[in-house]
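My structure is below; once you've seen it, I'll send some questions.
Here the complex is missing one protein chain, while the rest keep their positions.
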Amino acid sequence: MAVIFNDTRMRDRIQLVFSLGIFALVALLPAIVRNEYWQGVLIVSMYFAMLAAAWNLLAGYTGQFSLAPAAFGMIGAYVTGLLSYHFNAPPLVGIPAAVVVAAAIGFGLGRIVLRLRGPYLALTTLSFAEICRLVISNSIEITRGDLGLNVPGIFDHRLTWYYVMLGVLVVIQLGLYFLLRAPAGLYLRAIRDDEIAAASRGVKIVLWKTNAFTLSAAISGLAGALYGHFAQFVSPELGLLSQTGIIVSMVVIGGLTTLPGPIGGAFLVYVASEFLRDFGGYQLIVFALLVIIFARFFREGLWGFFRRAIERPGRRPAPAPSAAE
Amino acid sequence: MACLSIDSVSKFFGGLKALDDVTFSVNEGELVGLIGPNGSGKTTLLNILSGYLSADSGDVVLDGRPITGLRPEALARRGVLRMFQLTRVFPRMSVLDNLLVTGSALGLPEAEADRRARKLIEDLTLTRMMHLDAGELSGGQRKLLEFGSCFMVPPRIALLDEPFAAVHPTMKEIMAAIIRRRHAAGQTFLLVSHDMPVIVELCPRAICMNAGAVIADEKTRAVLTDPVVIEAYLGEAAV
Partner (left out) sequence: MLLIDLTVNGLIIGLFYALMAIGLSLIFGILRIVNFAHGEFYMIGAYAYTLIALFFGISPWLTLPCAFIAGMALGWATERLLMRPLYSGYASWGVMKDEYAVIITFALSLLLINLVDKVIGPNGYRGPSLVATTRVEIGPFMASGHRLMAAGIALLVLIAVGLFVRYSYWGRQIQAVAQNRLGASLAGIDTAKASSIVFALSGGLAALAGALLSPIINATPDVGAFPAVKSYVIVVLGGMGSIPGAAVASLILGVLESFGAVYISYGYRDTFGLVILILVLLFRPHGLFGERSREV
């Protein structure tokens, strides 16, 4: 009997292949989906997929359940938005700047919350996220507050956006894969599993926890900046707690601590939410309910179903009653 | 030649004196047993030696360099590796990955870490479980795994906190065999245990602590017949 998930290397490879499969599917979709509106929906899904992947890195793989992912998306969007609004900076300047600023703030926040876990970490990051949003909302002279900012576009054709965003998403996903296969991936998971033990084994806790925060923030900032130029508009609503709720839903439903989980979850949840919008806007209710059900009963999310489906029976040698029992 | 020197280390928890002017040295290549009734401060001492607590006074010197105040991960890289009284492994990582973490963190190139990890797993008789998540192992197997983690990169000193507690005799023998073999090759150990037969068998020298202070530090047989030690364990009536 073929054994698929024999070791972690194989498991990660399969997860990567699955992710690439999703990307290939999405790449082919415009052949069927000609409607510009729905192409736009898929593009926004890609924005969320990036945020979801970034949050999964921080929460699923490093164990830091921050409630600020949407805030970093908002920060990235506003950096490029403000640079273009006040200084007429081109996107080629705005987008990298967004990444750098988001990364710097992520680094700072990461350092601040080093000693915090669980509810304390959640509360601090939640407060941070809300403060960011309130500051942007209230600084009307600089940001135009709740009115939002108009941001210049980059590409004329929606399809160009489609493939550019998809391309960035693929690069991010590949990057995450290689990171997680490298020793760094071991360190992050060890920190998640048992920080105290990880320290005793020589893992540089401060460095890697901070790195996770910084990288996660950088990816989120990039996503936000790209979204800003696509939607050609940014507002403090990007940083609402409910947006974080959506991101968390996507990851939990798709599969926490898996590579394809956040990606698949993002597309499924966002596209489904657009469908549900036609039926009267019950999307958040449905997703919140799904998160509760999945977290309570199906911790591995949709990926878990897939995994159990393709794993054949008798896949692992049962631990024999050896001398080591 | 002193590998580890502990000099007048004291530690208070509020009003409680957990460590009282503890002083001793462990020489390179020694296998020293650390015994004492519960609450005598053995684990507190280990926590200070491995960087999880800071001493309120006194110094700890490793290979001639002071290590007081260093973080656990820095100490690990200096060669102070430890086991915990309540076994700590990475439950959602495979047995193999559990060892690879240490190997990479301590500077081994990936291929070498992989090679050593597989050899260690074989020595620990955990080969069948190599790709299982550590959380799926039994308690004794986890202890073996945690024990093995100390030897991916031979430490300057291995601090073993009750490795034989609640462990099947066969596993005890596996660990003891590895300790014996490595000791013969020059590995330094500080072994905390309540298992007297093993202490007698493995450790030429033993230190006994009680109420935070060192009350005996001599050849093991002498320590175990020392009336002060007997009183500490069993009370005055037993002497």
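The letters A and B name the chains in turn, as written, and every chain counts its residues from 1.
Simple rule for what comes next: a residue touches a chain if its C-beta (ideal position, glycine included) is under 8 Å from a C-beta of that chain, and two chains touch if they have at least 3 such contacts.
A quick note: this is a predicted structure, and the numbers were derived from the prediction, not measured.
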Listed residues B:A2, B:L53 or B:I215, member touching the removed chain: B:L53
Touching the absent chain when the full complex is considered, from A:L57, A:V248 or A:L302: A:V248
Residue among A:L116, A:I142, A:L174 or A:A272 touching the omitted chain: A:L116
Absent-chain interface as seen on chain A, which is shown: 59, 63, 65, 67, 112, 115-120, 122-124, 127-128, 130-131, 134, 138, 192-194, 196, 241-242, 245, 248-249, 252, 280-282, 284-285, 287-289, 291-292, 295-296, 299-300
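We take it that only the chains that are shown with their structure count from here on.
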Chain A and chain B, separation of their C-alpha mean positions in angstrom: 41
List of chain B residues in touch with chain A within their complex: 50-52, 71-73, 76-77, 81-82, 84, 88-94, 96-97, 100-102, 104-106, 110, 124-126, 128-132, 137-138, 140-141, 144, 146, 149, 168, 170-171, 174
Complex interface listing, chain A residues touching chain B: 6-8, 183, 186-187, 189-190, 192-194, 196-205, 257, 316-317, 319-320, 322-325
